[in-house]
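A single protein chain has been omitted; all remaining protein chains appear in their positions.
The block that comes next holds chain A.
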Amino acid sequence: MTAIDIATATTPTIPARTSRRRGLLRQLIDSKKALAGLILLALFALLALLAPVLAPGDPSLINSTGSQAPSAAHWLGATAKGQDVLALTLWGARSSLFVGFTVGLVATGVAILIGLASAYFGRIVDDALTLVTNIFLLLPGLPLLIILAAFLPPGTSTVILVLVVTGWAGSARVLRAQAKSIRGKDFVAAAVVTGERPLRIMFREILPNMASVVMTTLLGCVIFGIGAQAGLEFLGLGDSSVVSWGTNLYWASNDGALMTGTWWAFVPSGLCIALVAFALALVNYAVDEITNPRLRSRRARRERRG
């Protein structure tokens, strides 16, 4: 299976002691990139939470004539149907962020289970799980998403399920590689000899030592979840009655926003997806730089030394 092993050059070094993990959080806040990302994320989370206050009432309510350009009454204009784009975007954040983070958490959970089991038990369990992971990794994601979503009954839970099924494999592979290197350390062997239960060793001994890798895979999964949900809904495979960034784009494209030149119907939702993904990527990038000293810029390294 050598040829399909991607050399992950960014595999961070293991923070060995718990004190360094606390350091990771502080370093995150110190890093400008991460701080910008975190602030952006917090802002979006706040907007999503406050949507009922900021834009009260049903967002898909038709309250103006169609295709109005941005004005004082409708800050971001109105869609071809006459819905307020600002309200749609604010309410869309709720579904998009909810699905994105749920998919991220569940997919990472599955990946942790598979990766840890694979690394801890080794041999045949490892072979079998690696085989399954590699198959899922190789099947083209979007077509798989589409046929799964097309056959299952439509709805938010289907979208989440389908995204988890197609999204866990990449993380499982990274986590397995990391867990495997920790599995070989002496303190794990010591834990085995003292007769600790496998589950305890996996979750109390191995897992805490790979917190930063779990974090990067989690962020990656959330980015995937938000983007893939939007793609799926854009194709009309989500629940088109739910207001989310993806369905906003679906309706914009369906109502011919591109051809009639109503750019305000599709720009806000897409921009929001990109900003959230960008914020997550920034945090991810910062975690990578903190845990992998080689990637740190020379200047930062010199400061550290001095």
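As a working rule, a contact is a pair of C-beta atoms (placed from the backbone, for glycine too) under 8 Å apart; a residue touches a chain by one contact, two chains touch by 3 or more; residues count from 1.
The rule is short, and it goes like this: contacts and distances are computed from a predicted model.
Engineer: For the chain that's not shown, choose its UniProt protein name out of "Multiple sugar transport system ATP-binding protein", "Fe-S cluster assembly ATPase SufC", "Aspartate carbamoyltransferase" or "ABC transporter permease".
Structural biologist: The record for the missing subunit names the protein "ABC transporter permease".
Engineer: Per the definition of touch given earlier, which of A:Trp91, A:Tyr120 or A:Phe234 contacts the omitted chain?
Structural biologist: Of these options, the touching residue for the absent chain is A:Phe234.
Engineer: Among the options A:Ile39, A:Leu61, A:Leu142 or A:Ala189, which residue touches the chain absent from this view?
Structural biologist: A:Leu142
Engineer: Where does chain A touch the missing chain, residue by residue?
Structural biologist: The list for chain A reads 1-7, 9-10, 33, 131, 134-135, 137-144, 146-148, 150-153, 223, 227, 230-231, 234-237, 249, 253, 258-259, 261, 263, 266-267, 270, 273-275, 277-278, 281-282, 285, 294-295, 297-299.
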